[in-house]
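With one protein chain withheld, the remaining protein chains of the complex are depicted in position.
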Amino acid sequence: MSKTALIVGAGSGLSAALARALSKDGYSCTLAARNVDKLAALCKETGATSIACDVGRREDVERLFAQLDATGAPSVVIYNPSARARGPLVELDPAKVAQTLAITAFGGFLVGQAAAKRMLEAKSGTIVFTGASASVKGYANSAAFAMGKFALRGLAQSMARELQPQGIHVAHVVIDGGISSATRPVPADKPDSLLAPEAIAESYMHLIKQSRSAWSWEIEVRPWVERF
Amino acid sequence: MSKTALIVGAGSGLSAALARALSKDGYSCTLAARNVDKLAALCKETGATSIACDVGRREDVERLFAQLDATGAPSVVIYNPSARARGPLVELDPAKVAQTLAITAFGGFLVGQAAAKRMLEAKSGTIVFTGASASVKGYANSAAFAMGKFALRGLAQSMARELQPQGIHVAHVVIDGGISSATRPVPADKPDSLLAPEAIAESYMHLIKQSRSAWSWEIEVRPWVERF
Amino acid sequence: MSKTALIVGAGSGLSAALARALSKDGYSCTLAARNVDKLAALCKETGATSIACDVGRREDVERLFAQLDATGAPSVVIYNPSARARGPLVELDPAKVAQTLAITAFGGFLVGQAAAKRMLEAKSGTIVFTGASASVKGYANSAAFAMGKFALRGLAQSMARELQPQGIHVAHVVIDGGISSATRPVPADKPDSLLAPEAIAESYMHLIKQSRSAWSWEIEVRPWVERF
Partner (left out) sequence: MSKTALIVGAGSGLSAALARALSKDGYSCTLAARNVDKLAALCKETGATSIACDVGRREDVERLFAQLDATGAPSVVIYNPSARARGPLVELDPAKVAQTLAITAFGGFLVGQAAAKRMLEAKSGTIVFTGASASVKGYANSAAFAMGKFALRGLAQSMARELQPQGIHVAHVVIDGGISSATRPVPADKPDSLLAPEAIAESYMHLIKQSRSAWSWEIEVRPWVERF
């Protein structure tokens, strides 16, 4: 398999850090996002290609992988997208809860299935799903997000059990804490109290590089000062 | 609150055992199922009423609770429905995976939300979600079911954290093993090797009766001989 | 097997509630504690017998069961004792950490092993270990207690996997919150905000009565208002 990577849900700080880390390691990257306009600078910087894709739409995901097939299936696929419907349970709009499930979990299935179909031919590859604190703990006023992230973790665990013996590494990363960004800078008096996207990306790269004799299916990352 | 119970996803052996246990304990029961024809005998036996409801349809769930409102909101609501799309990940039909999520998890949200709206007025009530081994372990060749059951557990845990301090007991039961039934009798040489519906129902009744000073949010039940 | 119960670590509110609940259900109870003087009133009330036993001493545990053998081995054994060494890790006295492990975990092994030897002959019986929040979460400034309670849970889980298929029910109860008592009354403005010993005892009785077709190996109990 060629050294090619697909990052789905690109745009945020983590995706950009992943694109940079993968590019630096020699991967040709494709960035998929609903809106690719904002990806121009990152593509230029990393040599990545962008493809528009709404992961909630099955035909979009099919078209995405069909495009990739033309040049060669990715050996690394990372799934980041999530949506949230916040608020007290009784005030949640069912349509938004459905949307949260669709983007956070069902899109992960669509992308994971399409990726696995290609990787099974090569009997190798790595699929990483991005989780959150909500993947392992259902918080109050966050029922929809808990549903979506628990579901994505169930998908990742089932895929790991099924696909790892066929050579495909499936992993789930629990990001337990806030991620720093331009709009959410790290407080000066609390250094490293938010997760640096580059630091998270290093754990993704570690997962991608692990020898198949010692694969991790899940890694949690959190800032040193995070209460857990 | 009156002693009234709603069992959603009625029909299977567990639902019938729950209806019998609740009736015996003085509850007026309503049984909701897609097809209520098969419930006639059970209704006659337990004095329960049946209402047709497809939990995958939002309007059905709304109609169900509107009907109940006429006579008084239920103080106990149990959510049983689930759907499965079985098989290797790459062979799963996305439409069936979506259906699995809709019935197993999203319907749980619709019913749980409608129940909570009523119970919050009384500041009391019990909502129990029926889980499975797949709620806590993602098995190979069972990605869709893992997604649905993990999501339902995330919902239950989030609801417990949010609603318990408001007086509503939310619980999740992990049924870890096969349930015996007329079509799946217990092997004569392996007594009690399948879960008896009546035995499971006893743990539901225990949850319903727990004092609020010592609530359980989750209980696992499995046959004595089950490997776990 | 006769309806006889042994409660180890008797004296606290929970043990007394267990003795009352078991007696009420027809069990002849033996209460084992380091200091049995304080148990006189409870013995009189419940008809229980008391035996002095320091669970940290192997010979004491052997003598305890030898005494019980004279009248018939217990069909229910409950293990409550724990010790704590509190404080920042670096300030903990190693001797007290060793003592915490000895009372909280090793004593559980000694009692569990002695109980299992008797119960295996009858191929029935119930052994319940009392856990705490610290059984599943290692808190800061509580390393010793975390070690002891994690160890006891590991013991209970291993015993459940090994002994349940031989007819012995092994369970672990996670008590997540403070227990009310004469010296720690429930705040008047926060009703039921501490676990009532009688309420906890009901979950123990439920475990003891469960049909072997649907055994729980672990139950968590916490007050409705407890943050978790």
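Think of it as A, B and C in the order they're written, each chain with its own count starting at 1.
The working rule: contacts are C-beta pairs under 8 Å (C-beta built on N, C-alpha and C of every residue); 3 or more make two chains touch, one makes a residue touch a chain.
These numbers come from a predicted model, not from an experiment.
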{"item": "Displayed chains contacted by the hidden chain, counting the whole assembly", "value": "A, C"}
{"item": "Identified contact with the non-displayed chain, of A:A40, A:A66, A:A95 or A:V225", "value": "A:V225"}
{"item": "On subunit A, residues whose C-beta touches the chain left out of the figure", "value": "161, 164-165, 167, 169, 180, 186, 192-196, 198-200, 202-203, 206, 209-225, 227-228"}
{"item": "Chain not shown, touching residues in subunit C", "value": "58, 88-90, 92, 94, 97-98, 101, 105-106, 109-110, 112-113, 116-117, 120, 134, 137-144, 146-163"}
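In this section, only the chains that are shown with their structure count from here on.
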{"item": "Chain contact graph, described as a line, ring, star, complete graph or other shape", "value": "line"}
{"item": "Whole-Å gap separating subunit A and subunit B, where each centre is the average of the chain's CA atoms", "value": "32"}
{"item": "Chain centre separation (subunit A, subunit C; CA means) in Å", "value": "44"}
{"item": "Touching two or more other chains - residue numbers and ranges from subunit C", "value": "none"}
